[in-house]
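The complex is shown incomplete by one protein chain, all other protein chains being positioned as in the whole.
Going by the order they are written in, the chains are A, B, C, D and E; count residues from 1 in each one.
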Amino acid sequence: MPAMTIKLFEGRTKEQKRELAEAITRETCRVLKCSPESVDIVYEDVKKENWATAGVLWADKSA
Amino acid sequence: MPAMTIKLFEGRTKEQKRELAEAITRETCRVLKCSPESVDIVYEDVKKENWATAGVLWADKSA
Amino acid sequence: MPAMTIKLFEGRTKEQKRELAEAITRETCRVLKCSPESVDIVYEDVKKENWATAGVLWADKSA
Amino acid sequence: MPAMTIKLFEGRTKEQKRELAEAITRETCRVLKCSPESVDIVYEDVKKENWATAGVLWADKSA
Amino acid sequence: MPAMTIKLFEGRTKEQKRELAEAITRETCRVLKCSPESVDIVYEDVKKENWATAGVLWADKSA
Partner (left out) sequence: MPAMTIKLFEGRTKEQKRELAEAITRETCRVLKCSPESVDIVYEDVKKENWATAGVLWADKSA
């Protein structure tokens, strides 16, 4: 508490996930006045064929 | 907004995901009077060993 | 299986939820060749102060 | 994409949600090189009787 | 980790949530060999008009 899930397109590097988790945790603690240990973040890598906006798969938009 | 997640057994084809995203987006816009651009759909492919109903994994039911 | 969650702004009527569930279930069964009984849909009503796009709460955009 | 859900204890103010959405969106765009418009955040307010850690409801821990 | 979300119809009592969280945490630790502190459970109370199976809202089934 807080617990976050972050869906992003697959292909993000471990370095980006590391840096983003660090930054989001820092900002969350600053705004909500909570301890870092209470912040949990789970990334979900999503394939472009598994995400649609406006009824079109992103795999098709990129084509 | 609206944002949907759809969990389904893995093995569905890209064609099925494409057709379903299109149909769901169309029906959603018709009923909710929203624009297609506002409809986001994320599929989650679930392995049969990761889904249980009535306490039994689907991987075991299929056996 | 499939199991869906649909986040939408609060204020949608029960009639809209009823009609949308019906339509989405029908389309899902048609495309995935599954039985209606296997389709589960959960709506989540989201307040405008609980949804942000581009870093701005929708409660503030409407203002 | 990215799309985030953030579960937090109820009682956070609209000001905190506003400030946090702004900060997380800014950091996400910086690290992932994406546009602010692509960042969606949904907060879920959770009652203390609906969250348990180590098998104990937070409503009981506070007691 | 593990982190669970449990959607159930609204109306469950705090006593039931307390007892279930305790039992699930105990069983999880037994099977996965993890410590109780690592088990997080969040309940989501769902209204009957927000859950549909086979295309019918549970609010309508009860009618």
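We take it that a residue touches a chain if its C-beta (ideal position, glycine included) is under 8 Å from a C-beta of that chain, and two chains touch if they have at least 3 such contacts.
Computed from a predicted structure; not experimentally measured.
Within the entire complex, contacts from the absent chain reach the displayed chains A, B, C, E. Only one of C:A3, C:V31 or C:A52 touches the absent chain when the whole complex is considered: C:A3.
Mapped onto chain E, the interface with the missing chain covers residues 1-9, 12, 16, 19-20, 23-24, 27-28, 30-32, 46, 51, 53, 58.
As for the chain not pictured, it touches chain A at residues 14, 17-18, 21-22, 24-26, 36-37, 39-45. Contact between chain B and the absent chain runs through residues 7, 44, 46, 49-57, 59-60.
We take it that only the chains that are shown with their structure count from here on.
More than half of the contact pairs at B-C come back, by residue number, in A-D, the repeat among A-B, A-E or A-D. Between the Cα centres of chain D and chain E there is a gap of 20 Å. For chain B, residues that reach two or more other chains under the stated contact definition are 3, 24, 40, 42. Taken pairwise by the contact criterion, the protein chains fit none of the simple patterns, being neither a path, a ring, a star nor fully connected.
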